[in-house]
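With one protein chain removed, the remaining protein chains of the complex are shown where they sit.
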Amino acid sequence: MNFNSFSFRIRYAETDQMGVVYHGNYAKYLEIGRVEWLRALGITYRSMEEGGIMLPVIFLQINYKKSAKYDDLITVETVLKKTPSVKIEFDYKIYNESRELLADANTVLAFMDMSTGKPIKCPDYILEKLS
Amino acid sequence: MNFNSFSFRIRYAETDQMGVVYHGNYAKYLEIGRVEWLRALGITYRSMEEGGIMLPVIFLQINYKKSAKYDDLITVETVLKKTPSVKIEFDYKIYNESRELLADANTVLAFMDMSTGKPIKCPDYILEKLS
Amino acid sequence: MNFNSFSFRIRYAETDQMGVVYHGNYAKYLEIGRVEWLRALGITYRSMEEGGIMLPVIFLQINYKKSAKYDDLITVETVLKKTPSVKIEFDYKIYNESRELLADANTVLAFMDMSTGKPIKCPDYILEKLS
Partner (left out) sequence: MNFNSFSFRIRYAETDQMGVVYHGNYAKYLEIGRVEWLRALGITYRSMEEGGIMLPVIFLQINYKKSAKYDDLITVETVLKKTPSVKIEFDYKIYNESRELLADANTVLAFMDMSTGKPIKCPDYILEKLS
């Protein structure tokens, strides 16, 4: 329940002239990780936004260990760190097909009411799925 | 009035592992070209959107002649092709510092009312600037 | 042999403040289309580059019909237009899950020897797969 694993291929557009994935693109991979964690829970982030709640990132930290390469099938492992409150925190590990650790990362996101722009508590329908 | 020239540097993030700018990024350069053309006219696209009009791209064509490289100071030349109606059409040329032609391009955009999602005519405040 | 279909989800990072996919991102979707067409043929673009051949885009044209939205599962249909020579040309259609046509597009790419930077003919191992 607190863990999800999701795999996908590195796109050419995501490389840079170092011949590996541009480091800034990992933020997108983490997002895919947590969105798929949420989907596995039976909730889509799309429906959350349609319901008036958005979840901006307020903290991002990435340790780069080894480069991801074009066409690699990478796996993002997403772990919910604790029961979400007004914030939700995830740890991530990204692996390549040889199970080499490419990066570990952490993000904190804040639940926000889109109509008021104010922070709110984690919606009950998420907390119920987690308990 | 129908022409504007704008220069900026290629960012590292915009390269790919061919060692040159990823071809898909040129769409962003064309956008910078037409936005700066509009700014030179005394109008910001931001204020247009705040006024309820948006301008989605409905046609894009790019001929790639020569690669743009990291840190190149490129120049986008934007030409309004004709008086805008419900659509607005631009031609572009992109040059590097040695005045080599990197690409020529064409885009068509449609004026759209953001509240209704319907096409509308080019706002008068733009037509007045052009006459 | 001349056709391939590939589906994937729109990422949040690919949207812009119009609330739909940023038009420039379609270039990446077309690339995924032709890369997966090639993979279905039994060849990876990665191995082509490792073998010293690259395939820069020299022409891109996109007609935007309808917006792609966040989390849409879109399908890119890729059609090889004719037997490749020094160039290879593809037509594309992009659909959403309701089978609405979002865009049609065309690209031309050139086979290039990475060591000399010169155009070359389509490698025989591709032509053989196509015959």
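As written, the chains take the letters A, B and C, and residue 1 is the first residue of each chain.
Please note the rule applied: a residue touches a chain if its C-beta (ideal position, glycine included) is under 8 Å from a C-beta of that chain, and two chains touch if they have at least 3 such contacts.
Source: prediction; values computed, not measured.
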* To do: Could you tell which one of A:L41, A:M54, A:V79 or A:I120 touches the chain left off the display?
  => A:M54
* Among A:R9, A:K28, A:K69 or A:K93, single out the residue that touches the unshown chain. => A:K28
* Structure fact -> Contacting the left-out chain: of B:R11, B:K65, B:K81 or B:K129, that is B:R11
* Structure fact -> On subunit B, the omitted chain is touched by residues 11-13, 27-28, 31-32, 35, 44-46, 49, 70-71
* To do: May I ask you to list the residues on subunit C that touch the chain which is not drawn?
  => 12-13, 15-20, 22, 24, 70
* Structure fact -> subunit A residues touching the chain left out here are 17-18, 20, 23-25, 27-28, 31, 49, 54, 56-64, 67
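Note that only the chains that are shown with their structure count from here on.
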* Structure fact -> Whole-Å distance, C-alpha centre of subunit A to that of subunit B, is 33
* **Separation of subunit B from subunit C, taking each centre as the mean of its C-alpha atoms, in whole Å** => 23
* For subunit C, what residues touch not just one other chain but two or more? -> 27-28, 31, 49
